[in-house]
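Have a look at the structure that comes next, please.
Only a single protein chain was left out; the remaining protein chains are all shown in position.
Showing chain A:
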Amino acid sequence: MTTKIKDYADQLAAAEATRIGIAPLSEMDDKLTVNDAYSIQLENIHRKLEQGHKIVGKKIGLTSLAMQTLLGVNEPDYGHLLDCMVVENGGRVSIEKTLQPKVEAEIAFVLKKDLQGPNVTTLDVLQATEYIVPALEIVDSRITDWKIKLTDTVADNASSGFYVLGGKPTKIEDIDLELIGMVFSKNGEVVNTGVGAAALGNPASCVAWLANRLSDFDISLKAGEVILSGALSAAIEAKKGDFFTARFAHLGQVSVQF
């Protein structure tokens, strides 16, 4: 562990604790690599584990072409989901626990078998999936004004905040993941719609990407873990009092209030 990694991890942890954003790491240090950034992320995850938190899953970010173009990258990124990030369906997120939250609708996977990369295919993911459920992810950035580059968001646990699972656990047989429609509403008004294919063409392909990327760090996806497979539409800013609902074809709905 270099002192640089530890120092950036400290800064991000402090930003989360004080809810005061920091300048982009990529601006402070243009030599920071993506692998450095994952080391920073892992450093902070290890600290959380030492505090007694548990890893309950993973999230995949930057899965839309629009986001990848915006950040100038051609692959997604991932972060860790911890038990302290879970919000019940229909539950509340205290705005005071966040810095600059946004909400996205996603399809969550729960696996029945471990998936160890490399060479995991989309079909492997479908076979290893116990069920899928609709999810809302509350993303948040510890970087001021969301001025993120790839390394910034990776170091910041892929801009994770909280997540909500809802609807009904649904077997993937007879469902075309690419074409699952989703309607996202804020305070009762439709703000956008999306389709499974918004996540790299197919949400299961995102999970396959994750399994393969994790093998670079000698990590596997575990049975029972929750995997947020990537946003089906653009993230919407949340303010105190806002109520978000996402309705999914086949899967039901999920909601959260701030």
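The rule is simple: a contact is a pair of C-beta atoms (placed from the backbone, for glycine too) under 8 Å apart; a residue touches a chain by one contact, two chains touch by 3 or more; residues count from 1.
By our rule, contacts and distances are computed from a predicted model.
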With one chain of the assembly withheld, which option in "3-isopropylmalate dehydratase large subunit", "ABC transporter permease", "Succinate dehydrogenase cytochrome b556 subunit" or "4-oxalocrotonate decarboxylase" matches that chain's UniProt protein name? "4-oxalocrotonate decarboxylase"
Sole residue of A:118, A:181 or A:224 that reaches the chain not shown, by the stated touch rule: A:181
Given the contact definition stated above, which residue among A:84, A:123 or A:190 touches the chain not shown here? A:190
Just one of A:198, A:227 or A:254 touches the chain that is missing; which is it? A:198
Write the list of chain A residues that the hidden chain touches. 176, 178-183, 190, 193-198, 201, 247-249
